[in-house]
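Showing chain A:
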Amino acid sequence: MDINLIIFSGLAIVMIVAAIFAVTSSKIMRATTNLLFVLFGTAGLYFFLHYTFLGAVQITVYAGGIVVLFIFAVLLIGKGSVDVTQTSLRRYLAGMATALTGMILTIYLIGNTDFASDKFNGEGVAIKELGMALMGTDKYNYILPFEVMSVLLLACTVGAIMIARKK
Partner candidate 1 sequence: MNILPVFIIIPIAMLLALWCSRNIRQTRAVMVTGSTLLLILSVYLTIDFIQLRNAGESADMLYTASWSWYEPLNIAFSIGVDGISVAMLLLSSIIVFTGTFASWRLQPMTKEFFLWYTLLSLGVYGFFISTDLFTMFMFYETALIPMYLLIGVWGSGRKEYSAMKLTLMLMGGSAFLLMGILGIYFGSGATTMNIHEIAAMNAIPTNIQYIFFPLTFIGFGVLGALFPFHTWSPDGHACAPTSVSMLHAGVLMKLGGYGCFRIAMYLLPQAANDLAWIFIILTTISVVYGALSAVSQTDLKYINAYSSVSHCGLVLFAILMMTKTACTGAILQMLSHGLMTALFFALIGMIYGRTHTRDIRKMRGLMKIMPFLAVGYVIAGLANLGLPGFSGFVAEMTIFVGAFSVNDTFHRAVTIIACTSIVITAVYILRVVGRILYGEPDNDEFKKLSDATWDEKFTVICLVVCVAALGIAPMWVSDLVGSGVGSILSNI
Partner candidate 2 sequence: MSIPAEYMLILSAVLFFIGIFGFFTRRNLVSLLISTELMLNAVDINFAVFNAYCRPESLEGYVFSLFGIGVAAAETAVAIAIIINVYRNFHSIHIKRLRDLKH
């Protein structure tokens, strides 16, 4: 058995369990922590793909930034951070059923589809290449989205401040 597969399986199990805890835990702090595990796991997956830069971004932005935001939010909210009332059983079951159906269906589809996914070369992406692509103006270059992203982030920052600001 391939060592990669074993690591992957371990990672997958951790991620799934953490995700389940993340959505079922009644304490938000715990949920956030579990989310953090999932995010780390995702970064691990990126490493598997040799997308190291992506993995790094995942860890810094997601795990480092977003989760911190969550934690701040939870701290600020305080007692509201406990999800006291559980949803009604009916909706619980409905949600469960829908999600399971969807999941099974998707897995079924994935299993039955030929993605022509045999071109994996394990080389990853060179940072230079990535930098050229992000800043380039040619075909398959992403200067415009990149700039739009930056504007968006700016807008979000300003917006978040505006919203959260006390009157």
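In this text, a contact is a pair of C-beta atoms (placed from the backbone, for glycine too) under 8 Å apart; a residue touches a chain by one contact, two chains touch by 3 or more; residues count from 1.
How these were chosen: all candidates are chains of the complex that A comes from, given by their letters.
Note that the structure is a prediction, hence the values are computed from the model and not measured.
S.K.: Determine, using the touch definition above, which of 1 or 2 touches chain A in the complex.
M.R.: 2
S.K.: Note which residues of chain A are touching candidate 2 in the complex, please.
M.R.: Touching candidate 2: residues 2, 4-5, 8, 12, 15-16, 19-20, 22-24, 28, 31-32, 35, 38-39, 42, 45-46, 48-51, 54, 57-58, 61-62, 65-66, 69-70, 72-74, 76-77, 80-81, 83-87, 91-92, 94-96, 98-100, 102-103, 106-107, 110-111, 115-123, 125, 129-130, 133-134, 140, 142, 145, 149, 152-153, 155-157, 159-164, 166 of chain A.
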